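Encoded as structure tokens, here's the structure I'll be asking about.
With one protein chain removed, the remaining protein chains of the complex are shown where they sit.
Each chain gets a letter, A and B, in the order it is written, and its residues are counted from 1.
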Amino acid sequence: MSTAWFVVTRLGRDRSALIGLVLIALLVLAALLAPLLATHPDDVFELHPSERLRAPSGAHWLGTDRMGADVYSRLLFGARITILIGLIAVGASLVIGVPIGLLAGYHHGWASDLLMRVSDIFLAVPQVVLAIAIAQTLGPSLPNVILALSVTYWPWFARVVYAETRALQKEVFVESTAALGASPWRLTVLHVLPNIASPIIVRASIGMGFTILTAAALGFLGLGPPPPTPEWGRTIAESREFLPDAWWYAAAPGLAIFLTVMGFNLLGDGLRDVLDPRLRRSPARDG
Amino acid sequence: MRLLALALHRLLWFVPTLLGLLVVTFVISRVVPADPVALVAGETATPAQVEALRRQLGYDRPLPVQFVDYLARLARGDMGESLFTRRPILDDLTHRLPATIELTVVAMLASVLVGIPLGVLSALWRNSLLDHALRVLTVSGLAIAGFWLGIMLQLLFSMRLGWTPLNGRLPGFPPRGITGLYLVDAALTWDWSTFVTALAHLALPAATLAFPALATLVRFTRAGVLDVMQSNFVLYERAMGLPRPLIVWKYILRSALTSTVTQIGLLFGILLAGAVVTEAVFDWPGIGTYAVSSIVRSDYNAVMGFTVWAGVIFIVVNLLVDLALTLVDPRERVS
Partner (left out) sequence: MTHGRSWLALALALLTVALAPAAPAAAQTRFVFANESPYDTLDPHAAFDVGRVAVRLNLYDGLYRWLDNPPKLEPWLAESYTVSPDGLTYTFKLRHGAKFHDGTEITAEDVRYSAERILAMKKGAASLIATMIAPGATKALDRYTVQFTLAKPAAIFLAVVPEIHVVNAALVKKNEKDGDWGAAWLTNNEAGSGSYVLDRYDPAIGFTAKRFASHFMPWGPKPIDEIDFRFVKEDNTRVLGMIKGDYQGTGGYLPNDQVKRLREAPNVKIVEQESMRIMMFQINNQRAPLTDVHVRRAISYAFDYDGFNKEILGGTVERNPVPIPNNMWGVPRDVKGYSYSLDKAKRELGLAQAKVDRPLTVGYLQGFSQTEQAATVMANGLRKLGLETKLTSEVWPAMVERMKKPETSPDLVVYWISTYYADPNNWIGEMFSSNQWGTFKASSFYKNPKVDDLLETALKSTDRKVREKAYQDAARIVVSDAAGVWIYNTKYFGPWAKNIEGIRFSPIGNGQEIRWLHYK
């Protein structure tokens, strides 16, 4: 409990981490309160062809898109999709990656090597490409995007957990606890997990940003949720043929992505600085 | 000795890892809903003809048999033919590789030549305006969607200002080339107008690709330099009154460079992943667009071929980076 308080106060003093928190809060608010905050909540489905491609104005704060729908309102509903994808994909990656990393780190020998090589396999091809392949195979849809991202992101968790577990094993307290006869289970849950919680949390925060970017890329390539879903990446792709005149159409969703990912990155950096300064400068830890 | 052990250890796992990668890709590529054999047979083929073609291409045999057959041919250097272009995959890949290499190398150069000095300056002038500005840049660099950055750059520099072309490598056909790298070919043949045109076409995609790499480089160079600056021996030398520029040159730059070397692997990963999306935005005829169009067209062999190529490169680069890490900093624990 005191650790949590410690984290919060230290974080509170880090200005950029605070900015990150604010941005994330804005995203969550936008997503939760979209129906209330939107000026044209029906425009998620509704079309107004006679009002297409209007510049930002009092009636439409961020202009209208190719179907005449309000860009601002669709952006808010797009936030829901963004959060959903991010949370579930990162959550699933965590659930898959952490146990694998623990197993690999705890054991020595070929089993551990095998697990790490399996994670290498998934890292060998750029995540985007693998996600594209999976999304294309299964068909573009929201669940499939989440699946594709989870399947390709878990190795990052596995790697971090593996490295930390190995490092911890050398620590005296672990050796002595094991010598005292504590079961591996007990060891893991009571001693190892709390100590690797920090890198996992940091990784999760950075992972949110990374996953959201990849999800947007998939949406941009047309492999995300189908129309008329107001997914941010897809909206950017739609806007291209109307540039440079309807610049707001492309600028708004892009900025939304930027601020969201920035929020998670800043928070992740701040958490890392607070929770484990040792990690701050390790080059191999990022991604 | 440790190096050797590590290298051997990795090499031992090289083949199984690659194999695993191939299995995964094989399974994914064969599970596609669209039937590429029917696509190739043509719009008007009857089911009987499609089956005949399937038999001819060997796709009617059980999957494990097909896989083993693929491996056997791979060992002979035969990646098979693209179902669509009817050309050997290897030819397709080599044909498109120069485009991606050129883009990636130019982006890498740009990020290194700009990033390292900025990182050093940022560390030396810590908390200055420049430092703060750069730190904003660094955080942005990893938060901007690459495809969006590319589109915005197009919007500003191509459409509004007209300074650069919109996309592609060159308008139309290139002058007959030697390496396929247009900058190099143009330089070798003294064709400066093509050189300038190719550079103009490279400007925006390379900038787009370089941005996240640049941000990462600045960040880690800065961190590395700060590390060194606070290390004991530098403090000692400063206490001894050694002039600052000398300290900078002697220790900091060198450590910055070594930190870069270890970053190459990471950079490479960022650049390769970014290349796929950047190529899509700029219609760049490289490996990225080849991979995406092969996947979208269910071109089995092309997808496998690309995966083999990407996998080999990745594993090799990873190995080299890990080796370099061990060489450079024995304290860094590597699995």
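In the analysis below, contacts are C-beta pairs under 8 Å (C-beta built on N, C-alpha and C of every residue); 3 or more make two chains touch, one makes a residue touch a chain.
Just so it is clear, the structure is predicted and the values come from calculations on it, not from any experiment.
Shown chains touched by the hidden one, complex as a whole: A, B. Touch with the chain that is not drawn comes from one residue among B:60, B:78 or B:283, which is B:283. Within the whole complex, the absent chain has one touching residue among A:140, A:155 or A:270, and that is A:140. Across the entire complex, the residue among B:62, B:77, B:172 or B:241 in touch with the chain not shown is B:172.
Residues of subunit A in contact with the chain left out of this view: 45-47, 49-50, 52-53, 66-68, 139-140, 222, 226-228, 238, 240-243, 245. Residue-level contact of subunit B with the missing chain is found at 34-35, 38-39, 41-46, 49, 84-87, 96, 158-159, 166-168, 171-173, 190, 192, 283, 285, 296-298.
In this section, only the chains that are shown with their structure count from here on.
The touching residues of subunit A, when paired with subunit B in their complex, are 16, 113, 116-118, 120-129, 132-134, 136-137, 139, 162-163, 166-167, 209, 213, 216-217, 220-221, 233, 236, 240, 243-244, 247, 250-251, 253-254, 257-259, 261-262, 265-266, 269, 280-281, 283-284, 286-287. Per the touch definition, subunit B reaches subunit A in the complex via residues 13, 16-17, 20-21, 24-25, 28-29, 31-33, 139-140, 142-148, 151-152, 154-155, 159-160, 216, 220, 223-224, 227, 259, 262-263, 266, 269, 272-273, 276-277, 280, 291-292, 295-296, 303, 306-307, 310-311, 314-315, 318, 325, 332-333, 335.
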